[in-house]
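Structure in C-alpha cells, see below.
All protein chains but one are shown in place.
Here the chain labels run A and B in written order, and each chain numbers its own residues starting at 1.
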Amino acid sequence: MGRIHFGGDYNPEHWPEEVRAEDIRLMKEAGVSMVTAGIFSWALVEPAPDEYDFDWFGRVLDDLHGAGIRVCLATMTASPPPWLTERHPEVLPQDADGVRRWPGSRQHFCPSSPVYRERAVRLVTELATRYGTHPALDSWHIGNEYGCSNPRCYCDVSAADFRRWLRERYGSVEALNAAWATTFWSQRYGTFEQVLPPRTAPTHPNPAQVLDYARFCDDALLRCYLAEKEALRRITPDVPVTTNHMPMHKPVDPYSWAVHEDVQALDFYQDPYDPETHLGAALAFDVTRSAGGGRPWMLMEQAPSAVNWRARNSPKPPGTMRLWSWQAVAQGADAVLYFQWRATPGGAEKFHSAMVPHAGTDTRIFREVSALGRELGTVPQLAGARPRPEVALLADWHSWWALEQGSHPSGDLDFAETLRRHHRPFFEAGVECDVVPPDRDLSAYRLVVVPNLYLMSTETGARLTEFVRAGGHLLVSYFTGISDDCDRVHLGGYPAPLREVLGLRVEEFWPLAEGQSLPLTGALAGSGDLWSEAIDLEGAEAVSVFGAGELAGRPALTRHAYGDGVAWYAGTGSRVLPGLPAGVQATVRGGADGRFLFLLNHGTSTATVTLPEPMPALAGDGADPGAGPVSSVDLPARGVVVLQS
Amino acid sequence: MGRIHFGGDYNPEHWPEEVRAEDIRLMKEAGVSMVTAGIFSWALVEPAPDEYDFDWFGRVLDDLHGAGIRVCLATMTASPPPWLTERHPEVLPQDADGVRRWPGSRQHFCPSSPVYRERAVRLVTELATRYGTHPALDSWHIGNEYGCSNPRCYCDVSAADFRRWLRERYGSVEALNAAWATTFWSQRYGTFEQVLPPRTAPTHPNPAQVLDYARFCDDALLRCYLAEKEALRRITPDVPVTTNHMPMHKPVDPYSWAVHEDVQALDFYQDPYDPETHLGAALAFDVTRSAGGGRPWMLMEQAPSAVNWRARNSPKPPGTMRLWSWQAVAQGADAVLYFQWRATPGGAEKFHSAMVPHAGTDTRIFREVSALGRELGTVPQLAGARPRPEVALLADWHSWWALEQGSHPSGDLDFAETLRRHHRPFFEAGVECDVVPPDRDLSAYRLVVVPNLYLMSTETGARLTEFVRAGGHLLVSYFTGISDDCDRVHLGGYPAPLREVLGLRVEEFWPLAEGQSLPLTGALAGSGDLWSEAIDLEGAEAVSVFGAGELAGRPALTRHAYGDGVAWYAGTGSRVLPGLPAGVQATVRGGADGRFLFLLNHGTSTATVTLPEPMPALAGDGADPGAGPVSSVDLPARGVVVLQS
Partner (left out) sequence: MGRIHFGGDYNPEHWPEEVRAEDIRLMKEAGVSMVTAGIFSWALVEPAPDEYDFDWFGRVLDDLHGAGIRVCLATMTASPPPWLTERHPEVLPQDADGVRRWPGSRQHFCPSSPVYRERAVRLVTELATRYGTHPALDSWHIGNEYGCSNPRCYCDVSAADFRRWLRERYGSVEALNAAWATTFWSQRYGTFEQVLPPRTAPTHPNPAQVLDYARFCDDALLRCYLAEKEALRRITPDVPVTTNHMPMHKPVDPYSWAVHEDVQALDFYQDPYDPETHLGAALAFDVTRSAGGGRPWMLMEQAPSAVNWRARNSPKPPGTMRLWSWQAVAQGADAVLYFQWRATPGGAEKFHSAMVPHAGTDTRIFREVSALGRELGTVPQLAGARPRPEVALLADWHSWWALEQGSHPSGDLDFAETLRRHHRPFFEAGVECDVVPPDRDLSAYRLVVVPNLYLMSTETGARLTEFVRAGGHLLVSYFTGISDDCDRVHLGGYPAPLREVLGLRVEEFWPLAEGQSLPLTGALAGSGDLWSEAIDLEGAEAVSVFGAGELAGRPALTRHAYGDGVAWYAGTGSRVLPGLPAGVQATVRGGADGRFLFLLNHGTSTATVTLPEPMPALAGDGADPGAGPVSSVDLPARGVVVLQS
C-alpha cells in the first residue's frame, strides 16, 4: 500500500454538507490517508427501487480526492432499505424456531434470498459504473461484516437453497444418507425434497446435517459476496476488493473466503476490561494474516476508545489505543482504520467512540488519534514487510462447526478458547506463529501444533505423519482426529489417522467434571483440566502421567520419536509451553526495506529490553532515528518501539 | 373521603349466594367501609355477546348498601371472556417475536384492538346505565392494573395503530426520519407504511423507534382507559373515576395518566423476605401521591399476608401488615384495601392470602385485619391531611424508557434502583419528598434532586438553571441531560443543558467494571460504584475526587455556587446523603384538622423517640388520646403511633 494507511469509516450523510469542509480539515490534521465510505448508504442513494440519488455522494468523493485521501468504497449492501423488505417480506431471515427477524437494525436479509442478491448486484453495478474510474477510488469494500447478525437463516427460501447445495455436493440421495448416517433414528431420506434445515427438533439433531448446514450457510454468505465481486470485476477488473471479517467469527471461515479477496481486512474491538484482550487480538491478527498467505492486511475497524455494545464499555485508557494499533502493524497490518470518523448524535451506535467525539476536538480521544496518525505517517518503510513464522497452529472452521455441537463427551470444549490457550505461550515467548488450515503446505515450519482438531481426514493424518517422518515436530492435543469430514468416527481406536505417528491408542474419553483438574506428575509436572483420556502407549513414552483420579498412573502427555521428527500428544487441557512473565510483545516483520523488530509493552510498568545486537530505533517512545543504534530499550507502560534489525 | 376507608376486593361470584350474609356480617366485624367489586366479572355478566346477566350483581350491591359499605365499582374489562377471543382471535396480543399470548390467564388483549375497545365500552355503558345511580356506588374503578401482563403488543393491529400515532406526532415522514436518525444503518423510510413496531431484529434496534414505541404503548393503554372513562362520564358525569397502578411500573407513566384520574390508586405488595421492602413502598407511595399533586390516594390492593407469585412467598409476620398499612396512611393514603376479601379454593391465586383465609376467621390473619379495620375507624380526622415536602426528586418515565435500552455505555443503570438510592436517605432522615416529573413547577421546593435523568430537553435544563439562580439547591447525578426527547445526544460536551449551572464538562463516560467500586477522597470521602466520568471543571469545585483507577485525582463530586443557589454534581454512584441508622419512619401529614406526626418502627426492637415538643397521641401503640400531650414515645418493634402536632 506504500505506507501504513490511517483513517476510518466516513459517514457524511449524518451531517449537513457544510460540515464536510471541517471534516476534511480535521482529517488532514489527524493524518488520515484513507477512509471507507458509503457502508450504510443504500436507503439514501436508492430511496425507491431503481431511483438513484448519488449527487451528494459524488461530491464527497471529489472533496476527499481533493485532499489526497484514498477511498475504500463500500458497496452499500449490508442493510437493505425499508422499501425492499416492505415489498419482499420473504427476504427477512428466520431463526431455527421459524421466528422472523424484522427490520430496524441491519443485515435483515436471508443470505440465500435471490431478491436480495439481485437488488444488491443491481446497486453494485450502478456504483461501479459511476465511480469505477473516480480518482479517489482505492478499493472496493464489499458488504460489511458478513454474517454478523444473520449468520444462519432457516426459512423456506434457505431450505430450497440448501437442497440445491446438497444435490451439488452429494449427487444422489443415497450418498446423502450415507454421509449423514441417516439410518440412525429412522432419518433415511427417500428424496432430496424431504430434506430440511436443522430447525429446532424435539431432541438432539443429526450432527452431520448440522455440520453441512454450517457449511451451506457460510457458502450462502460467500455467494452474496461473490455475486457483488463478479459485478465489480466486470466493470473494474483492476480495482482490488476486500471485505471486513470479524475476529474468530465462527459462522464465516476466513480461509475459504481468503482466496476470493485481494487483501484481508479485520475488525477488532479490544475490551479494556479484559486483561488478556491483546492475546485475543494477537491470535485474530495471526489468523487474518495467515488467511492471506502472509501478505499485509487492513485493520479496517477498531474503536478510538469505548464501544457501546458490551455490558459495560470501558474507554481505552491513555496509550492503549496507540499500543493496540501498533500491535496490528507489528503483526502485519498495513492499514489502521476506525469505526468511525465523527460521533453521531442519534442511532444505535451513538455512544460508540469516534475519532471526533461528541465533545469535539478538544478531547483526549482526538489528541491521541491525531498523534498516532502523525506517527504512522513517519514509517512508510514498514509497509509490505512480513513476519516469517516457523511455527504453525492448525485451525479448521469445519472442525469447529462439528466440535461444538451437543451430544459429545463434554460440552466444555470451546475451540476458540483452546486455540487461544495454544497460541498464547508462543506469543508470550516472542515466537511468531501462523495459524493455518490443515490443507496448507507445512514444509516450511519447524513445529506444527494441532489443537483439538476433532474432524480430520485420513489424508490430513497422513500428511502430518509425513511431516514428522521428514523431521518436523508435531504437537497434538486431545480429541483430535476423531471423525471424518462427515462427522463419522474413524473406527479402531482413537485417533485413528494419527495413531502411527503418535504411537498410541486412546480407548476411552474421560472428560472431567465441572471445575475439576488433575495433577500431572512425571518429567513435565503440572495439572490438566477439562478433559482426560485412557491412553494406551504403542511406541510413545509417557512424559507425564495423571497423578489422581480413575486414570491415575496412566499417560497424560506423551512423546514419540518417529522418522526424523518427534510427535507429542497431550491427553488433557494444559499449558503446552511455559509463557514468559513479562507482557512485552516482540514481533519481527521483514520486507524490501529490511527487517523490523517491534517491541510493545502490554504491561502497566516500565520494561527494559536488552537487544541481541545494537540497532537503530525508527519510531516509538524515545526513538531517535538519527541517533544511531541502541543496545537496549526502556519501554514505558503501554509503550511501543520499532527498530531496524 | 371523610375517613380512612378500609376494605378489599369483593368477588362474591366465587361462592353460593347464601355465603353473602356471612360476608356482610364479617365485613362489619372487620370494620370494612369500602369494597371494590366486579373486577373479573365480565364472563359472568355477559356470558355471550350482548346477553347480559346482571341480576346477581345487583343483589350484591343492594346488600352492601344495606350494610353501609361503599362500592368502588369495577368496569369488569380487565379479562375478556372466552367468546370474545374465540370470535376475534386477532384481539390476542403478540410479543416482539410474533408469538401470540393465549387466553387462560388475564389481559389477553392487544391494547390497540378496536374490537376489544368497542366491546369494553359497550359493557361499561351497560354498567353505568344500570348502576350509575345505585346508592352503594362510590366511584368507578376502570380496568385493572393496566399493562401488567400485556404492556406491549407487536401485532399487525398494533403496527397500524403505531403508524397512525406516528403520523399524528410527526406529520411527515421526513420529520420521522430526522427524529429517529434513520440515516444510521440505512433505515430511512420513504413512507409511513414502511414503519413497523420494533419487533425482534438481527441486532441492536433503533433507540428512538424503541422509545417512541414505549410512548405509543403507554398511550394505547391510556386510550383504553379513556374510552371507558368517556362512556362513564356521559352517563355519570359526577362519579369519580380511578384505576389501580402498579408501583414503579415501567410501561405505564403515572404522571401522564394522573391528569385523567380523580383519585390516584396504587397496588403494593411488600415482600417480607426483603428487609428493604418498606423503602420501596415509601418511594412508590411518594410517586403516587405526587402524581396526584399531593391529594389523598387509595392503597387499592395489598396482601393481608402472603402473596402467591414470588419464588418463595412469606406471610407477613405479626404486626407488619398493620405497620405497612399505616405507612401508606402516613404517606398520604386515605384508603387501605386488600386483594381480596375471601380466599377462593380454585384459580391461579388460591394461595394468595385473603382477609378471610381458607381456614376461616379463627386465624391470625382475620384477627389482625379486623383489629386494623377497627383502629383505622377511630381516626377520621386524618382524612384529607397532606404531607408538604420541601424536597423534590425528578422522575421521568420517558427518560426511563430511553435509559435502559441496550447499546449504552453501561447496562448496569437501573432507573428504579437509582431512584430508590436517591430517595432512601431522605426517607431515613425523616425528610419528606415529592417525586415529580420535570415539567412540574419546582419553585416551592428548597432542594431538587435529579437522579440519572438521561433524556432532558434544553428547556428543562434552562428551568433547572433558573431554579438555582433563584436560590434553589440542585443535586444532579451522573448520565443526566445527555439526549433530547428523540434520544439524540446534545453535542458539545456532556451534559450540555446543565453545563452552565453545574460549572463543568464531562468529556468521556467511564462505566465501572462488574462489581467494581472506587474510593472517593476529599471533603466528602466514601466510595463510588457503577459509573465514573472524566469531568473537567469549568467553575465548579471538586468536593471529592476519585482515589484510584484511570481517573484517579479527577473530580467525582462537585459543587458550584451559581446565582443565589448551589448546584451539586455526582459523577459516580454513591449515597448522596448519610441516612439515619434507626429504621424509624417519621412522616407529617397536615390538613383542616391539624398536623399529624406519624412514627413507624420498621425495626425489630423497641425504639424511643423524643418529641420536639409535647403532643397528644391520637392512635397506635400505647396511645391514649385522653391522656394529654406526651414528650416521648416508646415504639415497640413494628409499632405505630400517630400524634397531633
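The rule we apply is simple: contacts are C-beta pairs under 8 Å (C-beta built on N, C-alpha and C of every residue); 3 or more make two chains touch, one makes a residue touch a chain.
Source: prediction; values computed, not measured.
The chain not shown here is touched by just one of A:512, A:567 or A:619, and that residue is A:512. One of A:89, A:411, A:553 or A:628 touches the chain omitted from the figure, and that residue is A:411. Residue-wise, the contact with the chain that is not shown comes from B:82, picked out of B:82, B:135 or B:492.
When you scan B:21, B:48 or B:160 for touch with the missing chain, the hit is B:48. Contact residues of chain B toward the unshown chain are 11, 13-14, 40-44, 47-48, 76, 78-83, 86, 93, 99-108, 148-150, 273, 305-306, 308-309, 311-315, 317-318, 343-351, 357-360, 363-365.
Contact between chain A and the absent chain runs through residues 97-99, 180-190, 193-196, 198-209, 406-412, 483, 486-494, 505, 507-514, 534, 550.
Keep in mind that, in the parts below, only the chains that are shown with their structure count from here on.
Between the Cα centres of chain A and chain B there is a gap of 49 Å.
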